[in-house]
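With one protein chain withheld, the remaining protein chains of the complex are depicted in position.
And now, chain A:
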(Lines give C-alpha, C1' and ligand atoms only; values in the text may rest on other atoms or scores of the structure.)
Protein backbone atom coordinates (compact mmCIF):
# COMPACT_ATOMS: atom_id res chain seq x y z
CA UNK A 1 0.00 0.00 0.00
CA UNK A 2 2.75 2.40 0.91
CA UNK A 3 4.63 2.03 -2.29
CA UNK A 4 1.41 2.13 -4.21
CA UNK A 5 0.61 5.62 -3.08
CA UNK A 6 4.06 6.93 -3.77
CA UNK A 7 3.53 7.11 -7.46
CA UNK A 8 0.05 8.48 -7.43
CA UNK A 9 -0.12 11.48 -9.65
CA UNK A 10 -0.69 14.87 -8.12
CA UNK A 11 -4.30 15.46 -8.95
CA UNK A 12 -6.54 18.40 -8.50
CA UNK A 13 -9.23 18.00 -5.92
CA UNK A 14 -12.70 17.61 -7.14
CA UNK A 15 -14.02 21.03 -6.39
CA UNK A 16 -17.60 20.50 -7.41
CA UNK A 17 -19.92 19.20 -4.76
CA UNK A 18 -21.46 16.54 -6.96
CA UNK A 19 -19.80 15.42 -10.12
CA UNK A 20 -21.09 12.95 -12.67
CA UNK A 21 -18.34 10.43 -12.03
CA UNK A 22 -19.09 10.28 -8.32
CA UNK A 23 -22.82 10.04 -8.94
CA UNK A 24 -22.56 7.25 -11.50
CA UNK A 25 -21.79 4.31 -9.17
CA UNK A 26 -24.72 5.25 -6.95
CA UNK A 27 -27.12 5.50 -9.86
CA UNK A 28 -25.88 2.17 -11.14
CA UNK A 29 -26.26 0.52 -7.75
CA UNK A 30 -29.78 1.92 -7.39
CA UNK A 31 -30.80 0.69 -10.82
CA UNK A 32 -29.30 -2.71 -10.14
CA UNK A 33 -31.10 -3.09 -6.82
CA UNK A 34 -34.43 -1.97 -8.23
CA UNK A 35 -34.18 -4.46 -11.11
CA UNK A 36 -33.02 -7.36 -8.98
CA UNK A 37 -36.52 -8.67 -8.13
CA UNK A 38 -37.22 -9.06 -11.84
CA UNK A 39 -34.54 -11.76 -11.91
CA UNK A 40 -35.06 -13.32 -8.49
CA UNK A 41 -38.78 -13.56 -8.00
CA UNK A 42 -39.09 -16.28 -5.39
CA UNK A 43 -40.05 -15.27 -1.89
CA UNK A 44 -36.99 -17.05 -0.47
CA UNK A 45 -34.67 -15.04 -2.71
CA UNK A 46 -36.38 -11.80 -1.70
CA UNK A 47 -35.97 -12.71 1.95
CA UNK A 48 -32.26 -13.32 1.44
CA UNK A 49 -31.89 -10.01 -0.37
CA UNK A 50 -33.77 -8.17 2.37
CA UNK A 51 -31.58 -9.83 4.96
CA UNK A 52 -28.57 -8.74 2.97
CA UNK A 53 -29.77 -5.14 2.78
CA UNK A 54 -30.38 -5.00 6.52
CA UNK A 55 -26.97 -6.49 7.22
CA UNK A 56 -25.34 -3.95 4.90
CA UNK A 57 -26.90 -1.02 6.76
CA UNK A 58 -25.92 -2.56 10.09
CA UNK A 59 -22.36 -3.32 8.96
CA UNK A 60 -21.89 0.17 7.52
CA UNK A 61 -23.07 1.71 10.76
CA UNK A 62 -20.65 -0.56 12.60
CA UNK A 63 -17.82 0.55 10.37
CA UNK A 64 -18.51 4.16 11.30
CA UNK A 65 -17.11 3.07 14.65
CA UNK A 66 -14.48 0.49 13.79
CA UNK A 67 -13.15 1.59 10.43
CA UNK A 68 -13.64 5.31 10.57
CA UNK A 69 -13.54 6.05 14.27
CA UNK A 70 -11.16 3.38 15.55
CA UNK A 71 -13.66 2.12 18.12
CA UNK A 72 -13.80 -1.64 18.52
CA UNK A 73 -17.30 -2.35 19.76
CA UNK A 74 -18.42 -5.73 21.04
CA UNK A 75 -21.95 -4.58 21.64
CA UNK A 76 -23.24 -2.88 18.54
CA UNK A 77 -26.28 -5.15 18.33
CA UNK A 78 -27.65 -3.18 21.29
CA UNK A 79 -28.44 -0.17 19.10
CA UNK A 80 -29.87 -2.20 16.25
CA UNK A 81 -31.88 -4.32 18.67
CA UNK A 82 -33.22 -1.41 20.74
CA UNK A 83 -34.07 0.50 17.57
CA UNK A 84 -35.89 -2.59 16.34
CA UNK A 85 -37.77 -3.18 19.61
CA UNK A 86 -38.95 0.42 19.74
CA UNK A 87 -39.93 0.28 16.08
CA UNK A 88 -41.94 -2.85 16.81
CA UNK A 89 -43.74 -1.21 19.72
CA UNK A 90 -44.51 1.79 17.55
CA UNK A 91 -45.78 -0.58 14.86
CA UNK A 92 -48.09 -2.10 17.45
CA UNK A 93 -49.23 1.35 18.52
CA UNK A 94 -50.16 1.96 14.90
CA UNK A 95 -52.18 -1.23 14.92
CA UNK A 96 -53.91 -0.94 18.30
CA UNK A 97 -53.84 2.71 19.32
CA UNK A 98 -54.52 4.21 15.93
CA UNK A 99 -51.23 6.09 15.77
CA UNK A 100 -50.85 7.54 12.29
CA UNK A 101 -47.49 6.57 10.85
CA UNK A 102 -46.86 5.28 7.34
CA UNK A 103 -44.65 2.19 7.42
CA UNK A 104 -41.84 3.66 5.26
CA UNK A 105 -41.22 6.25 7.99
CA UNK A 106 -40.86 3.67 10.74
CA UNK A 107 -37.05 3.41 10.30
CA UNK A 108 -36.76 7.10 11.20
CA UNK A 109 -38.44 6.34 14.51
CA UNK A 110 -36.24 3.31 15.16
CA UNK A 111 -33.20 5.30 14.12
CA UNK A 112 -34.02 8.07 16.58
CA UNK A 113 -34.31 5.55 19.40
CA UNK A 114 -31.03 3.91 18.41
CA UNK A 115 -29.52 7.37 18.38
CA UNK A 116 -30.94 8.25 21.80
CA UNK A 117 -29.37 5.19 23.37
CA UNK A 118 -26.09 5.82 21.58
CA UNK A 119 -26.22 9.34 23.01
CA UNK A 120 -26.77 8.08 26.53
CA UNK A 121 -24.35 5.16 26.50
CA UNK A 122 -21.81 7.01 24.37
CA UNK A 123 -21.69 9.80 26.94
CA UNK A 124 -19.51 7.58 29.11
CA UNK A 125 -18.26 4.83 26.80
CA UNK A 126 -16.51 7.13 24.32
CA UNK A 127 -14.38 8.81 26.94
CA UNK A 128 -11.46 6.60 25.91
CA UNK A 129 -10.81 4.55 22.81
CA UNK A 130 -9.09 1.17 22.73
CA UNK A 131 -9.53 -1.40 25.44
CA UNK A 132 -11.66 0.79 27.70
CA UNK A 133 -14.19 1.42 24.98
CA UNK A 134 -14.19 -2.25 23.95
CA UNK A 135 -14.77 -3.44 27.52
CA UNK A 136 -17.58 -0.96 28.17
CA UNK A 137 -19.27 -1.97 24.92
CA UNK A 138 -19.02 -5.61 25.97
CA UNK A 139 -20.45 -4.86 29.40
CA UNK A 140 -23.32 -2.77 28.07
CA UNK A 141 -24.05 -5.46 25.47
CA UNK A 142 -24.27 -8.12 28.14
CA UNK A 143 -26.35 -5.83 30.34
CA UNK A 144 -28.96 -5.05 27.70
CA UNK A 145 -29.11 -8.69 26.59
CA UNK A 146 -29.77 -9.68 30.21
CA UNK A 147 -32.42 -6.95 30.52
CA UNK A 148 -34.20 -8.35 27.51
CA UNK A 149 -34.92 -11.52 29.44
CA UNK A 150 -35.78 -9.72 32.67
CA UNK A 151 -37.96 -6.87 31.43
CA UNK A 152 -40.64 -9.01 29.85
CA UNK A 153 -43.12 -6.16 29.39
CA UNK A 154 -40.89 -4.45 26.91
CA UNK A 155 -38.77 -7.20 25.38
CA UNK A 156 -41.30 -10.03 25.53
CA UNK A 157 -39.02 -12.44 27.33
CA UNK A 158 -37.77 -15.45 25.43
CA UNK A 159 -40.46 -15.28 22.81
CA UNK A 160 -39.70 -11.70 21.93
CA UNK A 161 -42.32 -9.34 20.56
CA UNK A 162 -44.09 -9.44 17.24
CA UNK A 163 -46.29 -7.16 15.20
CA UNK A 164 -48.09 -6.66 11.93
CA UNK A 165 -46.62 -4.27 9.42
CA UNK A 166 -49.72 -4.02 7.24
CA UNK A 167 -51.88 -2.12 9.71
CA UNK A 168 -50.59 1.35 8.98
CA UNK A 169 -52.01 3.81 6.46
CA UNK A 170 -51.46 2.75 2.87
CA UNK A 171 -48.75 4.55 0.95
CA UNK A 172 -49.50 5.08 -2.74
CA UNK A 173 -51.87 2.15 -2.54
CA UNK A 174 -49.39 -0.28 -1.00
CA UNK A 175 -50.04 -1.97 2.30
CA UNK A 176 -46.70 -3.86 2.37
CA UNK A 177 -48.26 -7.28 2.76
CA UNK A 178 -46.31 -8.63 -0.22
CA UNK A 179 -42.65 -9.51 0.13
CA UNK A 180 -41.73 -7.57 -3.00
CA UNK A 181 -43.22 -4.36 -1.59
CA UNK A 182 -41.13 -4.80 1.52
CA UNK A 183 -38.13 -5.38 -0.70
CA UNK A 184 -38.53 -1.99 -2.33
CA UNK A 185 -39.06 -0.30 1.02
CA UNK A 186 -35.90 -1.97 2.36
CA UNK A 187 -33.83 -1.19 -0.71
CA UNK A 188 -34.81 2.46 -0.76
CA UNK A 189 -33.81 2.72 2.89
CA UNK A 190 -30.60 0.88 2.10
CA UNK A 191 -29.77 3.45 -0.55
CA UNK A 192 -30.73 6.42 1.60
CA UNK A 193 -28.77 5.14 4.60
CA UNK A 194 -25.73 4.24 2.53
CA UNK A 195 -25.62 7.62 0.80
CA UNK A 196 -26.02 9.42 4.12
CA UNK A 197 -23.27 7.38 5.78
CA UNK A 198 -21.02 7.94 2.78
CA UNK A 199 -21.64 11.67 2.94
CA UNK A 200 -21.00 11.65 6.68
CA UNK A 201 -17.54 10.23 6.05
CA UNK A 202 -16.82 13.26 3.86
CA UNK A 203 -17.87 15.96 6.29
CA UNK A 204 -15.44 17.76 8.59
CA UNK A 205 -16.54 15.62 11.55
CA UNK A 206 -16.15 12.46 9.44
CA UNK A 207 -12.59 13.36 8.55
CA UNK A 208 -11.72 14.40 12.06
CA UNK A 209 -13.04 11.01 13.20
CA UNK A 210 -10.34 9.48 10.98
CA UNK A 211 -7.81 11.84 12.49
CA UNK A 212 -8.78 10.85 16.04
CA UNK A 213 -8.61 7.19 15.03
CA UNK A 214 -5.08 7.63 13.68
CA UNK A 215 -3.70 9.89 16.36
CA UNK A 216 -6.06 11.08 19.05
CA UNK A 217 -3.45 13.14 20.84
CA UNK A 218 -2.55 15.16 17.75
CA UNK A 219 -6.22 15.87 17.12
CA UNK A 220 -6.51 17.27 20.65
CA UNK A 221 -3.70 19.69 19.91
CA UNK A 222 -5.60 20.85 16.83
CA UNK A 223 -8.57 22.00 18.85
CA UNK A 224 -10.67 18.83 18.80
CA UNK A 225 -11.88 16.99 21.87
CA UNK A 226 -11.27 13.34 21.03
CA UNK A 227 -14.12 12.39 23.27
CA UNK A 228 -16.65 14.62 21.54
CA UNK A 229 -15.51 13.45 18.13
CA UNK A 230 -15.97 9.81 19.11
CA UNK A 231 -19.27 10.53 20.77
CA UNK A 232 -20.66 12.20 17.66
CA UNK A 233 -19.58 9.30 15.44
CA UNK A 234 -21.13 6.97 17.97
CA UNK A 235 -24.45 8.83 17.93
CA UNK A 236 -24.57 8.85 14.13
CA UNK A 237 -23.71 5.17 14.08
CA UNK A 238 -26.46 4.47 16.60
CA UNK A 239 -29.00 6.14 14.32
CA UNK A 240 -28.18 3.91 11.36
CA UNK A 241 -28.05 0.81 13.55
CA UNK A 242 -31.57 1.74 14.69
CA UNK A 243 -32.62 2.09 11.06
CA UNK A 244 -31.30 -1.42 10.40
CA UNK A 245 -33.21 -2.68 13.44
CA UNK A 246 -36.45 -1.11 12.19
CA UNK A 247 -35.96 -2.70 8.80
CA UNK A 248 -35.52 -6.00 10.57
CA UNK A 249 -38.77 -5.40 12.48
CA UNK A 250 -40.58 -4.60 9.24
CA UNK A 251 -39.21 -7.63 7.41
CA UNK A 252 -39.54 -10.34 10.01
CA UNK A 253 -42.27 -8.84 12.18
CA UNK A 254 -40.60 -10.33 15.26
CA UNK A 255 -37.72 -9.31 17.50
CA UNK A 256 -36.16 -11.47 20.15
CA UNK A 257 -33.27 -11.43 22.54
CA UNK A 258 -31.17 -12.76 19.66
CA UNK A 259 -31.31 -9.33 18.01
CA UNK A 260 -29.31 -7.68 20.74
CA UNK A 261 -27.14 -10.40 22.20
CA UNK A 262 -23.40 -10.68 22.02
CA UNK A 263 -23.48 -13.29 19.25
CA UNK A 264 -25.09 -10.77 16.92
CA UNK A 265 -22.61 -8.11 18.00
CA UNK A 266 -19.80 -10.56 17.30
CA UNK A 267 -21.03 -11.50 13.88
CA UNK A 268 -21.32 -7.89 12.74
CA UNK A 269 -17.69 -7.38 13.76
CA UNK A 270 -16.80 -10.48 11.76
CA UNK A 271 -18.78 -9.33 8.72
CA UNK A 272 -17.27 -5.88 8.74
CA UNK A 273 -13.75 -7.17 9.17
CA UNK A 274 -14.20 -9.80 6.48
CA UNK A 275 -15.33 -7.12 4.05
CA UNK A 276 -12.53 -4.74 4.99
CA UNK A 277 -12.66 -1.99 7.59
CA UNK A 278 -10.38 0.36 5.71
CA UNK A 279 -12.80 0.95 2.86
CA UNK A 280 -16.28 2.34 2.67
CA UNK A 281 -17.46 -0.53 0.45
CA UNK A 282 -15.81 -3.14 2.68
CA UNK A 283 -18.79 -3.78 4.98
CA UNK A 284 -21.08 -3.94 1.94
CA UNK A 285 -18.99 -6.73 0.42
CA UNK A 286 -18.71 -8.42 3.79
CA UNK A 287 -22.47 -8.35 4.37
CA UNK A 288 -23.21 -9.76 0.91
CA UNK A 289 -20.63 -12.55 1.18
CA UNK A 290 -21.61 -13.42 4.73
CA UNK A 291 -25.33 -13.58 4.04
CA UNK A 292 -24.73 -15.71 0.95
CA UNK A 293 -22.41 -18.06 2.81
CA UNK A 294 -24.78 -18.31 5.72
CA UNK A 295 -27.86 -19.07 3.64
CA UNK A 296 -26.38 -21.01 0.73
CA UNK A 297 -23.74 -22.92 2.66
CA UNK A 298 -26.31 -23.54 5.36
CA UNK A 299 -28.41 -25.46 2.84
CA UNK A 300 -25.58 -27.92 2.13
CA UNK A 301 -23.79 -28.42 5.40
CA UNK A 302 -24.44 -28.32 9.09
CA UNK A 303 -20.97 -27.10 9.91
CA UNK A 304 -21.14 -23.86 7.89
CA UNK A 305 -20.28 -21.85 10.98
CA UNK A 306 -16.99 -23.73 11.20
CA UNK A 307 -16.11 -22.74 7.64
CA UNK A 308 -17.03 -19.17 8.38
CA UNK A 309 -14.77 -19.26 11.41
CA UNK A 310 -11.88 -20.63 9.37
CA UNK A 311 -12.48 -17.97 6.74
CA UNK A 312 -12.45 -15.27 9.40
CA UNK A 313 -9.25 -16.50 11.02
CA UNK A 314 -7.43 -16.84 7.71
CA UNK A 315 -8.67 -13.41 6.68
CA UNK A 316 -7.30 -11.83 9.86
CA UNK A 317 -3.99 -13.67 9.45
CA UNK A 318 -3.33 -13.30 5.75
CA UNK A 319 -5.56 -10.47 4.47
CA UNK A 320 -6.18 -7.99 7.27
CA UNK A 321 -7.55 -5.60 4.67
CA UNK A 322 -10.47 -7.95 4.03
CA UNK A 323 -12.07 -8.54 0.65
CA UNK A 324 -12.03 -4.85 -0.18
CA UNK A 325 -8.34 -4.81 0.72
CA UNK A 326 -7.61 -7.65 -1.70
CA UNK A 327 -9.39 -5.77 -4.47
CA UNK A 328 -7.59 -2.56 -3.57
CA UNK A 329 -4.22 -4.33 -3.74
CA UNK A 330 -4.77 -4.71 -7.46
CA UNK A 331 -5.19 -1.01 -8.11
CA UNK A 332 -1.51 -0.45 -8.64
CA UNK A 333 -0.99 -3.28 -11.16
CA UNK A 334 -4.08 -1.95 -12.90
CA UNK A 335 -2.73 1.58 -12.97
CA UNK A 336 0.56 0.28 -14.36
CA UNK A 337 -1.31 -1.72 -16.98
CA UNK A 338 0.23 -4.93 -15.69
CA UNK A 339 -2.82 -6.69 -14.39
CA UNK A 340 -2.57 -9.16 -17.28
CA UNK A 341 0.69 -10.49 -15.79
CA UNK A 342 -1.29 -11.83 -12.86
CA UNK A 343 -4.03 -13.60 -14.80
CA UNK A 344 -1.86 -16.57 -15.79
CA UNK A 345 -0.48 -17.34 -12.32
CA UNK A 346 -3.93 -16.85 -10.77
CA UNK A 347 -5.49 -19.33 -13.15
CA UNK A 348 -2.64 -21.75 -12.55
CA UNK A 349 -3.14 -21.69 -8.79
CA UNK A 350 -6.93 -21.71 -9.01
CA UNK A 351 -7.33 -25.43 -9.72
CA UNK A 352 -5.08 -26.81 -6.94
CA UNK A 353 -6.35 -24.13 -4.56
CA UNK A 354 -9.98 -24.98 -5.13
CA UNK A 355 -9.16 -28.68 -4.96
CA UNK A 356 -7.39 -28.25 -1.64
CA UNK A 357 -10.30 -26.27 -0.18
CA UNK A 358 -12.83 -28.83 -1.34
CA UNK A 359 -10.77 -31.80 -0.16
CA UNK A 360 -10.09 -30.22 3.23
CA UNK A 361 -13.80 -29.55 3.52
CA UNK A 362 -14.35 -33.20 2.61
CA UNK A 363 -12.07 -34.27 5.45
CA UNK A 364 -14.14 -32.19 7.87
CA UNK A 365 -17.45 -33.35 6.45
CA UNK A 366 -16.50 -37.03 6.55
CA UNK A 367 -15.24 -36.76 10.12
CA UNK A 368 -18.40 -34.92 11.10
CA UNK A 369 -20.62 -37.47 9.42
CA UNK A 370 -18.78 -40.31 11.11
CA UNK A 371 -19.33 -38.80 14.55
CA UNK A 372 -22.85 -37.50 14.16
CA UNK A 373 -24.72 -39.74 11.75
CA UNK A 374 -27.65 -41.65 13.19
CA UNK A 375 -27.09 -45.27 14.08
CA UNK A 376 -25.99 -47.36 11.16
CA UNK A 377 -26.19 -44.60 8.60
CA UNK A 378 -22.81 -45.16 6.99
CA UNK A 379 -23.78 -43.87 3.62
CA UNK A 380 -22.65 -40.40 2.80
CA UNK A 381 -22.96 -38.28 -0.30
CA UNK A 382 -20.49 -35.53 -1.10
CA UNK A 383 -19.87 -33.63 -4.33
CA UNK A 384 -22.20 -36.10 -6.08
CA UNK A 385 -20.26 -39.17 -4.90
CA UNK A 386 -21.84 -41.63 -2.51
CA UNK A 387 -19.57 -43.62 -0.25
CA UNK A 388 -19.18 -45.22 3.18
CA UNK A 389 -18.14 -42.54 5.63
CA UNK A 390 -17.04 -45.03 8.27
CA UNK A 391 -14.39 -46.72 6.14
CA UNK A 392 -10.88 -45.40 5.97
CA UNK A 393 -10.80 -45.30 2.17
CA UNK A 394 -12.88 -42.16 1.74
CA UNK A 395 -11.15 -40.22 4.51
CA UNK A 396 -7.73 -41.40 3.37
CA UNK A 397 -8.52 -40.45 -0.21
CA UNK A 398 -9.62 -36.96 0.82
CA UNK A 399 -6.49 -36.47 2.92
CA UNK A 400 -4.22 -37.60 0.07
CA UNK A 401 -5.93 -35.28 -2.41
CA UNK A 402 -5.71 -32.42 0.07
CA UNK A 403 -2.00 -33.07 0.65
CA UNK A 404 -1.22 -33.23 -3.08
CA UNK A 405 -3.18 -30.10 -3.92
CA UNK A 406 -1.67 -28.17 -0.99
CA UNK A 407 1.78 -29.24 -2.16
CA UNK A 408 0.99 -27.98 -5.65
CA UNK A 409 -0.25 -24.67 -4.23
CA UNK A 410 2.96 -24.26 -2.25
CA UNK A 411 4.98 -24.90 -5.41
CA UNK A 412 3.07 -22.32 -7.41
CA UNK A 413 3.12 -19.62 -4.73
CA UNK A 414 6.70 -18.41 -5.44
CA UNK A 415 5.83 -17.80 -9.08
CA UNK A 416 2.77 -15.84 -7.98
CA UNK A 417 4.94 -13.79 -5.68
CA UNK A 418 7.36 -13.11 -8.54
CA UNK A 419 4.51 -12.15 -10.87
CA UNK A 420 3.08 -9.92 -8.13
CA UNK A 421 6.37 -8.10 -7.64
CA UNK A 422 6.75 -7.66 -11.35
CA UNK A 423 3.19 -6.39 -11.71
CA UNK A 424 3.81 -3.82 -8.98
CA UNK A 425 7.13 -2.74 -10.40
CA UNK A 426 6.96 0.47 -12.39
CA UNK A 427 9.00 0.42 -15.55
CA UNK A 428 10.13 -2.43 -17.77
CA UNK A 429 10.79 -6.02 -16.83
CA UNK A 430 13.69 -6.53 -14.45
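Definition applied: contacts are C-beta pairs under 8 Å (C-beta built on N, C-alpha and C of every residue); 3 or more make two chains touch, one makes a residue touch a chain; residues count from 1.
By definition in this document, contacts and distances are computed from a predicted model.
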item	value
Options "ABC transmembrane type-1 domain-containing protein", "Nitrogen regulatory protein P-II", "Lipopolysaccharide export system ATP-binding protein LptB" or "Cytochrome bo(3) ubiquinol oxidase subunit 3": UniProt name of the undisplayed chain	"Lipopolysaccharide export system ATP-binding protein LptB"
Of A:208, A:284 or A:394, the residue in touch with the unshown chain	A:208
Listed residues A:221, A:300, A:318 or A:374, member touching the removed chain	A:221
From A:155, A:200 or A:323, residue that would touch the chain that is not displayed	A:200
Contact with the hidden chain (one of A:78, A:232, A:284 or A:423)	A:232
Hidden partner interface residues of chain A, rising order	1-3, 5-6, 8-11, 13-17, 199-200, 202-208, 210-211, 214-215, 217-226, 228-229, 232, 236
